[in-house]
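Here the complex is missing one protein chain, while the rest keep their positions.
Presenting chain A:
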Amino acid sequence: MSALAHRPLGGRILTKPVFILGFFVLLGAYFIARRFIFGLGDVSHMSNGYPLGVWVAIDVVVGTAFGCGGYAMALLIYIFNRNTYHPLMRPALLGGVFGYTLAGLAVMIDLGRYWNAFNLLMPWYAQLNSVIFEVALCVMAYTTVLWIEFWPVFLERMPPAFKQRFNLEKFQAFLKRYMFVFIGLGVLLPTMHQSSLGSVLLVMGSKLSPLWYTAWLPLLFLISALTMGYSVVLLESTLVSRAFRLPSESALLTPLSRIVAGLLALFLLIRFGALLAGGHLNLVFAGDRLSSLFLIETALFLAPLFILASPGGRGSQRWRFLAAVSLLAGGSLYRINAYLMAVDPGNGWVYFPSAPELMITVGVVCLEIMLYLFFIKTLPILHGSANQSHGRLL
């Protein structure tokens, strides 16, 4: 697909939603500052029993799944050669860039001794048996790869004089020539760390409820990351085309929905198969808190499966949108459950995120949406209509 079709949307940047989002970003920044001045305990309810709090469970585990749009689309477009989907690639990539970069930011807030984080990159300190180490390295590498994949967007927007002055045309040619390497890495790395996010839970062993614990966790996390990635693309495409009055990408989204349905069916099959094989199916109807969470989660997965399995559901924008929302909610709940709600470290530990802790997460999410709006208005990301001028500040 030609890159020429991509154009900045233009339009006002400091709109009302941006001011509202900005307020929450500032509030989040205030609590982040408190965290760095007064320490983790000042803003967070994390403890020795629950060292992984809401920043990991939501900002990293759910956030990177939302950021898997780029991964899922790259897999489809470049590995399975479905080039027709190419117009969806750049916005999905942008979602990935933000999802992963801000997950990295959340980790830096979350790390007690963040100033030691550079040691992760020192090969002589590498602990090769650690799942978290693999996740950390992979996420760092993938974030870098995402920005490299995203570079052509900046380069297209730069004035030619500027590019000439800094010899960027050569760089552009280099990127164009070797992009396949980064695209390859961009598919490999998320496959590694998204499944490792499941392996992290394998280490938790009996701390995790048997409703979630299974040896298949890595595969389940990988598949759910893919379904969530495609759902983000469905959702984002629908919202953006409506909000900015762009031509609908329905012709692409309908067949894409079919893939989501297939993956979702596979996910549920493994999920329930593992429960059956492990003999824990009775816990589903135990009637306690965990079984309720499991049932809500399963309902949120089953609804999109039924919607997207039928041609009518796939073809309708409304139903497709609902299915994507439901799937994202289900996938998020699955991850939050597995990382927080269904985890009981024993010995009387309890955890519920504190208000400042949540405000930091809200701030990070708002920052993500704000930057997304800013980028699509100023950079050639979407297939825009030609009648809009470039971005204005007001």
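In this text, a contact is a pair of C-beta atoms (placed from the backbone, for glycine too) under 8 Å apart; a residue touches a chain by one contact, two chains touch by 3 or more; residues count from 1.
FYI, contacts and distances are computed from a predicted model.
Missing chain, UniProt protein name: "hydrogenase (acceptor)", from among "Anti-sigma factor antagonist", "hydrogenase (acceptor)", "ABC transporter permease" or "succinate dehydrogenase".
Set against the missing chain, the residues A:Leu239, A:Leu269 or A:Leu295 yield one that touches it, A:Leu239.
Across A:Gly22, A:Gly49 or A:Gly262, the residue that sits in touch with the chain not pictured is A:Gly49. When the missing chain is restored to the complex, the residue among A:Gln127, A:Asn167, A:Asn282 or A:Asn347 that touches it is A:Asn347.
Of the residues in chain A, those that touch the hidden partner chain are 15-17, 45, 47-50, 238-239, 241-246, 248, 250, 316-319, 321-322, 325, 347-355, 357-359, 362.
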